[in-house]
Structures are given as C-alpha cells and as structure tokens.
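Removed from the display is one protein chain of the complex; every other protein chain stays in position.
Entry: subunit A
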Amino acid sequence: MSHKRSSINRPPTPDVDKDRDNQEPTLQEIINIKLIESGEKERLKELLRERLIECGWRDEMKALCRAYTRKKGRSNVTVDDLVHVITPKGRASVPDSVKAELLQRIRSFLGSATT
C-alpha cells in the first residue's frame, strides 16, 4: 500500500484567532461592550449597590453569611460557599422598586445604544 497522500481538498487548519473573528459577536456581547466602554455599567452597578444598601438588602445578606459562618466555623468558609448561600435569597428579595428603576435605566441605555 502506498502511503496516504494528503488530500488536496483538505480544509485549512482553522486558526484560533481567525476562528474567533469569523464568529459574529452576539447582540448581547455588543451591548455589553458598549455598556462597559461608556462607563454606564459601572454607574448602574453603583446605583444598584446604593439602592440595595438603602433598603437593607445588604444587611440581610451579611446576616445570612454570618449565620452560615457561625455554623460552619470561621476557617472553613469559602467565597463560593457564601455566594451559594446568598444567591437564591438575594435574587428573590430585591425590592420591586429597585428592580424597576434599574431595568428602566438599562432599557433607556439599550434604546440609545442601538439607534
């Protein structure tokens, strides 16, 4: 048997960089980049943080963390643990007014960013 000949029709090895360029960034990614570059993401985060502190949400989360730490012991706690502890309650207990305000801000940004 003769040794195999490389196929002349073999497609070129996809370059890693090239491959990435070929993929169209999703609308989500585009908007995310716009959010970050314009500084709006940081502002939105500050606004959200401020509102959540005002309404006591942050204190609630810290109390949950404290309770968990007490049970598990100071040295055995990881950041991951705490994230998992507070995420469900955290997501559910954002006041409607806070959520509405943030959503409104985001939507108006979307409106201006996509025109």
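Assume a residue touches a chain if its C-beta (ideal position, glycine included) is under 8 Å from a C-beta of that chain, and two chains touch if they have at least 3 such contacts; residues count from 1.
Just so we're on the same page, contacts and distances are computed from a predicted model.
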Considering only the chain that is not displayed, what protein name does its UniProt record carry among "Trafficking protein particle complex subunit 2-like protein", "Cell division control protein", "SAGA-associated factor 11" or "BOP1 protein"?
"SAGA-associated factor 11"
Can you list where subunit A touches the absent chain?
27-28, 31-32, 35, 41, 44-45, 48-49, 52, 58, 61-62, 65-66, 69-70, 74-75, 77-79, 82-83, 85-87, 90-91, 94, 99, 102-103, 106-107, 110-111
